[in-house]
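In this view, the complex is presented without one of its protein chains, the others remaining in place.
Think of it as A and B in the order they're written, each chain with its own count starting at 1.
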Amino acid sequence: MAIELGQMAAQAQTRWPGRVRADTEQDADCAYRIECEPQALPEVCNWLFSDLGYSFGGLVVEEAARWELRYLFYGDREQGWVHVIARLSADQTRVPSVSTLIHAADWHEREAEDLFGLVFEGHPRLGDFVLHNDTWQENLTPMRRSFDDRKPAAWRTPDSDWKPRQIVEEAGAFLMPIGPIYSTATGPAHFVLETIGEDVIRAQPRLFYAYRGLEKIAQGRAAEDLLLIAERISGTSAFAHSLGACQAVERICRIEVPPRARVLRVWAAELERLRHHVGAIEGICESTGLVVAAAQAAIIEEDLLRISGALTGHRYFFGLNALGGLTIDLDDCALLHAAWQVKAAVSRLSELERMLSMSSSFLDRLEEVGNVGASDAREFGLVGPVARASGVSRDLRRAHPYLGYERVDFDVPCETEGDGYARLRVFFGEAAQSARIISAVSSSIPQGAFRAPQVSLGAGAALGWVEAPRGAALHWIRLADDGVVDRYRIITPSFANWHGFRLGAERFAFQDFPIILATFALSVHENDR
Amino acid sequence: MSQWVIKGLRTGIKSTRYPNVAETAAGVSPGFPAETNLGGALAESLVAGCPTRALGLGPQGVEVDRRRCVHCFRCIRGAKRPLDWESGYEWARIGADGAHRDHRLGRPFGRSVHILVVDAGDCGACLNEVKQLNNPYYNMHRLGFFLTPTPRHADVMLVVGAVTEHMRHALRKAYDAMPTPKRVVAAGACALCGGVFGPSFICGSGAAEVVPVDVEVPGNPPPPLAILHGLLVAVGRRPPANGAG
Partner (left out) sequence: MAALLIVILALCLAGVLLPLAVGEHRIAAIVGWLGAFASSGLLWFGGASLFAGASFHSELWTIPSLVTLTLSLDRLSALFLFIAGLVLLPGSLFAAGNLRGYLGRYSLRGFSAAYFALFAAIVLIPLSADAVSFLMLWESMSILTYLLVNFEHETQDHTRAGYLMLGVGEAGTLLVALGFLVLSGNGALEFAAMKTTAMSASAHARWAVFLLTFFGFGVKAGLIPVNFWLPQAYTAAPAAFVPVLAGATLNLGLYGIIRVNGVLLPAATVGPGLVALTIGSVTALLGILYATTQSDLKTLLAHSSIENAGIITAALGAALVFVASGHRAAAAIAFAAALYHMINHSVYKTLLFFGAGSIESSAGTRDIDKLGGLIRNLPLTALFFLVGALSISALPPFNGFVSEWLALQTLLQSAALKSVGVKVAFALCGAILALTAALAVTCFVKAFAMGFLGMSRSEPAAPAGERQASATAAMAMLAVLCIVLGVAPTYVIPVLDRALTPMGVEARVADALVPPFFAADAHHHELPADFVADFRALGAQLGQSVLPGRGLVVLRRGGKANPVIFAMSTSYMAIVLMLMLLVAAAVFRGVVARRRCVVRRPVWAGGIRRLLPGMTYSATGFSNPVRVIFEAVFMPTTVEDTRRTIGRHFRAVIRRTRQENHVLDRLVLDPAADAARWVANGFARMHHGFLNAYVAYGLLALTVGLLIARFS
């Protein structure tokens, strides 16, 4: 499967002579670039994905003098990143779809079609995705440069006849609509469940009710202000996303982050991961109606929020990351104290894990429920704990270390069953690993500056990646000469995992639906952006 | 299952004593910049550095519009002369639409209030803070607050998030579906003025564009105690914050 480094370029060029031009060496982003003509896209991408075992990261569309479509792939550490780039002339909007070969690209292409008006030929499900057709007129392309994002929407002419597609053909089949306002405190999402009663035959989430157009409103802002937006992609993983954005900008402008800031960033990122996973565990306990366990997890979550708040001033790490480091230095004593508090919280978490593993009525609701197979998980491009519960173990902290993760000793918990209980175990396992990292780095924080002394912004483009609590998050940033954001592309783990949510939700009964939803620990905010 | 009963009992009482006694634990609130008597170029640079125009220059020095503040900390961290900072969490104020009405829901509704949470497109932090209201620390049930999934049972609507174009219709529908008397509490900078997101082609500049807002809870996100205060203000059991803002 793996291929000798440097040979990939030669192989690509011999397989598609004259149609593909590939770099033989990694660039500063540890990435190989393969430029190919649009018609060769599906084959090249499929070669990387199916033959060489790369994961599909996402699709970045950039509008300049020409359309530039960048398909991001990443493999294990030695495989590096591969950017497959296709260019179209400005007036050309049709490009062959790779989705029928790489299903993980499905939603990326739908989004690009909806927002840019590019047509992916061969994609069977274009239209009504980010912009709902019952709210917006068709053929509106807000991500194009010509579209003014400041003006409130005055040109809404909704398609009042729009209705969800129904594909189940069975006597008595009907659609069960849920949401967008449903349950007690949930993000806005709409589900169309096709059923004949009892069992969900087809689950189709309709998202983007929380679409805030972040990629669009980021354009033209100063790089510094970009972090405000990055933090608010998903409030519950704010630090991870701002870190992704910081890394991209730092890479563009060759900003050297001081060692102390790198360790502090690891510290905060792992605390955030721990807190997110405790929240996910709480959600799972609550969905099964096990209130005492949910309350125990909630206590731990609130403890961790208070630790964050006391240490950094904000419970969700807003305003902590800065280009080139952090906005404030954290006191070593306070960090040690906080690490000790985290340790205490995690020991209560492992006690909770022990008790849950002995509650058979709780396990009955999770075991063999919401199964996602390994091959499906790979083909849908699932990421993070959800993928690791199905045996897809790729973790960006390991595959492409950043912040010095390569020197940190930790395990990547992985399960193979792919059911709800496997996901719960992965959450517990990763939470324990995060606590381990926190206690390991707390004792050896280097002294020095917490922020790069001077930050000079320049033009360029780079990819920042981070293993966010929910999985791989990629931030593609292009800065113009004056350091103003030209293009900000956010690829979030929830986007990938929502796409695969149906794998787990279908074939199971209605009463399992909220439990399966909880075990996926999805965020609509992170997905919708 | 008895192990859970024992576990629950052994955990003991965790709930805060707010609103009877002020909560003093660390990390329950991010706080706000305080109005600081400051003028000149220092003040101007602070005001210019505020990304959401929450700071302004007034006769008393730097004025803070809490509704717009998103806790970016730029006015204290790295600033030559940082603003004063004030902690606390009793921030809720009567909104523009609330001033015209009697802000008390009336005795029959004050002690058992059912709350519909509508996320009209936020980043998830406000929503997560609302969820914390159910945890043992804040335990909103002890105050007679209950979350309900349907507007048909709701007395109070708690809106978070700048209203996106996709949620505008649903928010209005939910408000219309609530029986009277009803109150709307908007929580978070996004729901008050659009925050970082709005106004834009897709986000409005707050919930007040769609539904009449009775109580405003600033913060980004407002911590659970601030939201709790907002709810208590909405049912007339705590006075609204006065002064700054």
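Some observations on this one:
One rule holds for everything that comes next: a residue touches a chain if its C-beta (ideal position, glycine included) is under 8 Å from a C-beta of that chain, and two chains touch if they have at least 3 such contacts.
Note that the coordinates shown come from a computational prediction; the quantities given were computed from them, not determined experimentally.
Of the candidate positions A:Pro177, A:Gly289 or A:Pro446, contact with the unshown chain belongs to A:Pro177. Checked against the hidden chain, the listed residues A:Glu270, A:Glu379 or A:Asp395 yield one contact partner: A:Glu379. Of the listed residues A:His103, A:Lys216, A:Arg306 or A:His400, the one in contact with the hidden chain in the full complex is A:His103.
The chain that is not drawn here is touched, among residues A:Lys163, A:Arg354 or A:Arg407, by A:Lys163.
Residues of subunit A that touch the chain left out of the display are 99-101, 103, 106, 124-125, 134-135, 158, 160, 163, 166-182, 190, 194-198, 201-202, 379-380.
Taking the whole complex into account, subunit B touches the unshown chain at residues 150-152, 167, 169-171, 173-174, 176-177, 179-180.
Operating definition for what follows: only the chains that are shown with their structure count from here on.
Interface of subunit B with subunit A (complex): residues 1, 3-5, 7-8, 11, 14, 25-31, 51, 70-74, 77-78, 116-132, 134-138, 147-149, 151, 161-162, 164-167, 169-170, 174, 195-197, 199-204, 220-221, 223.
By the touch criterion stated above, subunit A contacts subunit B in their complex at residues 132, 135-136, 142, 147-153, 156, 180-188, 208-214, 216-217, 225, 228-229, 231-236, 238, 279, 290, 292-293, 295-296, 298-299, 301-302, 305-311, 313-316, 318-319, 327-328, 355, 358-359, 361, 523-526, 528.
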